[in-house]
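Everything on this sheet refers to the single structure shown next.
A single protein chain has been omitted from the complex, and every remaining protein chain is retained in its original position.
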Amino acid sequence: MTGGGDNRARLLALYGTMCRIRAFEETALAAHKAGEIPGPLHVSIGQEAVAAGTCLNLRRDDRITSNHRGHGHAIAKGAGIQGMMEELFGRAGGHCRGKGGSMHIADFSVGMLGANGVVAGGIPIAVGAAQGLRLLGSDAIVACFFGDGAINRGPFLEGLNWAALYTLPVLFVCEDNGVAAFTRAESVTAGPGIAARAEALGVPATSVDGNDAAAVDQAAARLVAEIRGGAGPRLLHARTYRLMGHTSTDPAAWRDAAEVAAAHEEEPLARLRARLLEEGVPDKALGALEGDAQAEMQEARARALAAPWPDPAIAWDDVQDAGAVTETA
Amino acid sequence: MTGGGDNRARLLALYGTMCRIRAFEETALAAHKAGEIPGPLHVSIGQEAVAAGTCLNLRRDDRITSNHRGHGHAIAKGAGIQGMMEELFGRAGGHCRGKGGSMHIADFSVGMLGANGVVAGGIPIAVGAAQGLRLLGSDAIVACFFGDGAINRGPFLEGLNWAALYTLPVLFVCEDNGVAAFTRAESVTAGPGIAARAEALGVPATSVDGNDAAAVDQAAARLVAEIRGGAGPRLLHARTYRLMGHTSTDPAAWRDAAEVAAAHEEEPLARLRARLLEEGVPDKALGALEGDAQAEMQEARARALAAPWPDPAIAWDDVQDAGAVTETA
Amino acid sequence: MPEVTLVEAARLAALQEMRADPRIWVLGEDVARGGLFGQYRGFLSEFGAQRIVSTPISESTIMGAGLGAALVGTRPIIEMRIFDFAMCAMDELINQIAKIRYMFGGQAKPALVVRMPHGIWRNSAAQHSQTLEGWFAHVPGLVVCVPSTPADTAGLLVQAIRSDDPVLFFDPKNLFPLKGEVAERIAPIPFGVARTAREGSDLTIVTWSAIVPAVEDAAGMLAARGISAEVLDLRTLWPWDEAAVMASAARTRRLLVVHEAVTAGGFGAEILARATEALGPGALRAVGRLGQPRVPVPFAPPLEDALKPDAAKVVAAAEALMAR
Partner (left out) sequence: MPEVTLVEAARLAALQEMRADPRIWVLGEDVARGGLFGQYRGFLSEFGAQRIVSTPISESTIMGAGLGAALVGTRPIIEMRIFDFAMCAMDELINQIAKIRYMFGGQAKPALVVRMPHGIWRNSAAQHSQTLEGWFAHVPGLVVCVPSTPADTAGLLVQAIRSDDPVLFFDPKNLFPLKGEVAERIAPIPFGVARTAREGSDLTIVTWSAIVPAVEDAAGMLAARGISAEVLDLRTLWPWDEAAVMASAARTRRLLVVHEAVTAGGFGAEILARATEALGPGALRAVGRLGQPRVPVPFAPPLEDALKPDAAKVVAAAEALMAR
């Protein structure tokens, strides 16, 4: 689908994706709490509109790179749910055969080039992917998701300058939830802001209410069209809010309760739901989407729990071709 | 001396420093060609006004960090000439006892915290030095010199954001000679430019004709006063021209002869000389400054050539206190 | 002596030193909130925001600013959060910090500590589990600490903070909950002195950091099978206690090095190499190493378990050595 728009079908598509992201992450949180998912887990609850609104404007052969909070990006780009859930569970059927986990989910079959455990780690990869695609004669583009924390790391400057210099087809998407781990963005970020930084590096920037799925969609539609038209990179600055803690075990108790309560009022699923109701979509239809999403994720969880663990022998696989070690070595 | 001004004494001081830098580097070039100086040598011929104009506004207890093209910065900050020359020659009397060479000249006794062989390497060091000075209760400031090439490396973003965030007393000085090694700045630098990048990171920037020593002095005077007054970091963007090649052995033959000829017309020593003559300074007085500088550097060269090599035994010294290896180990 | 966790021992050590010397300060992400592991809990209120500096996610500058601050006479504790992120600051660490004293002919000693919690920890996968401490023993100018007990962590951290050398301090993050006694007044432990974790006569096991408790368990199991293993916890990799290792190995004539790091090219190789160089090959009957195979750390528990050295693997390696 190309071109933004607030027609119902589009809004419903957005809502469906967002419900699936939310349901996936709520399910994952519960599974993590139940001890079914090992390792750290970062959920994007409250930020779903950014992933959904952006990826609705991407083709299957477009690529994305993501960060540590990447479930939503992957789902919105079309990554297989079962493979994602099993990856979180560390099972053999995971997209990465259980080797990556939540922080390293990738699904190359849909152009999802990987989450990343290093803040800003996806930025150079995205610009290089765009450069490579151009060399191959493709008109696919790359969307690069990162948080407000990433704009204080060097690769942000290097990558944006680079993309602008070579007029690369990259959509930088900054999910600005105002916080990095346990530190407020404003206390570690100087200057006039993300958009100004991008513009100073030659990348035109658009700021948007990242909790308004339709607004994200519209902005992304315009930017993707510009990028695919050959205009070079663009940055989408989406203001949002991280409703949960940094990781699944972080209560984020340092935040003011009132602040969090207010943020819940602005959360993107409720807002889009209200809008859809206004537009005359029956509550039942929305309930069906929500129920389907829940059911899908519950089933994925159940199947993941029953799924086989990876054979320990595969631990030695896929390191490299030359000089690979073997179990018996 | 504080406060800029175009009074004669000040201009003469600038001219004297610039003559010494020029003479030092011309002497070093000749010595390198004669095989007296080993290793790579980067001279700043044509860029002397930036170092002289900036450092004239610094106190002895202010600090500077520099880059690979740092002779001028060191001389302007007051580094001992003989120690510099012997360092270039790799002799025992060098500031670094012959261990550093041209790319690693430091003279902590005058606040020169070191040249650097890594582009942008001095930026984080400068902001940290400023932060440390503040913690120690000092009102000294730090000037950080780097080239236009450094603004495409991550530490530029990180360091400027950091300095702005903590309101640190740092004067960033970008010597924009339009070229990095063999590549034109414009072909690798996107966006509206250095000053815009700094501003986007919360660091107010001033652009100046870097070949006009008085203009650099005036701008630096104002910025240093602001910084010392507690206003936080500032960036001075000085446009200049590298008259010679990247290193002493690089003819930079790729440059248009006409371009280089035109640049020679704009070179800072000739310009300041003309201005001083206009202001009524007798040619003889200027000639004396020039002659003194030449004589000083010739003598330094002669002494360096006669100076003892470091005892090979010191090669093992000054690695670290704990776990140092010894010659016999 | 009170019993505290290892992470609390580290906290107490830094606290003691910061109270004694106002030039010491901490910079790193989230340190004002106590640090990722609580190792700076309460520091902000006691020392204020000038000395407990929560920074942007700017590892290059965290590292490089620490260096700059050291060059003007402060004594920074540079907190890297998790070792793997130090990869974002290697120019500052390797090209600058490690070399500056030497390059500048001794004009400056960068007295700083870089804290880098490292190791395999709760299925954190390849980018949060690395143990590359051996790299830094290869780099002139650096001191490398790899403690494994609360008391050693505290004592070595005190030593590190007081040292004029740049010290890399590898907090064993998987052992943070480990309890042990720590003195009220923490005395510095000198670099380069191994701790004999267990005496023995049949073979010498040299080890360090988070794998030490597993090695101690293994030594207990080996004892039950009639094998008397001496366990030396090196505590620091540079300088390292060559004398203690050689003395023990010369006595037992069997030398096994166990580390969590990848075996190939790890610091265990240096120990074996030095042993055969110094004692002569004839002095030893068998040597061996146990580490992670040359494979990134996988996420899934059965995969991580398959690769990670543990007590059972140590027992097997020791028995294989005894059989030779």
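For clarity, chains are labelled A, B and C in written order, and residue numbers in each chain start from 1.
Keep this in mind: a residue touches a chain if its C-beta (ideal position, glycine included) is under 8 Å from a C-beta of that chain, and two chains touch if they have at least 3 such contacts.
What you see is a predicted model, and the numbers here were worked out from it, not measured in a lab.
Although one chain is omitted from the display, it touches the following shown chains in the full assembly: A, B, C.
The chain omitted from view is touched by exactly one of A:Ala23, A:Ala74 or A:Ile125, namely A:Ile125.
Screening C:Ala20, C:Ala273 or C:Ala316 for touch with the missing chain picks out C:Ala273.
Across the entire complex, the residue among A:Leu41, A:Leu165, A:Leu235 or A:Ala300 in touch with the chain not shown is A:Leu165.
The set of subunit A residues touching the chain not shown comprises 63, 65, 94-100, 104, 106-108, 113-114, 116-118, 121, 123-136, 138, 142, 154-155, 158-159, 161-162, 165-166, 317-323. If you put the missing chain back, the residues of subunit B touching it would be 38-40, 90-91, 94, 96, 98-101, 103-104, 116-120, 149-150, 152-154, 180-183, 187-189, 254, 309-310, 312-316, 319, 325, 327, 329.
In the full complex, subunit C touches the hidden chain at residues 84-85, 87-88, 90-91, 93-95, 98-99, 102-103, 125-127, 130, 132, 134-135, 137-141, 238, 261-262, 264-270, 272-274, 276-277, 280-289, 294-296, 298-299, 324.
What we mean here is this: only the chains that are shown with their structure count from here on.
Separating the centre of subunit A from that of subunit C, both taken as means of CA atoms, is a distance of 36 Å. Here the CA centre of subunit A is 45 Å from the CA centre of subunit B. Between subunit B and subunit C, the centres computed from C-alpha atoms are 40 Å apart. Within subunit B, residues 154-155, 158, 161-162, 165 each touch two or more of the remaining chains. Taken residue by residue, subunit C touches two or more other chains at 55-56, 58, 60, whereas all remaining positions touch fewer.
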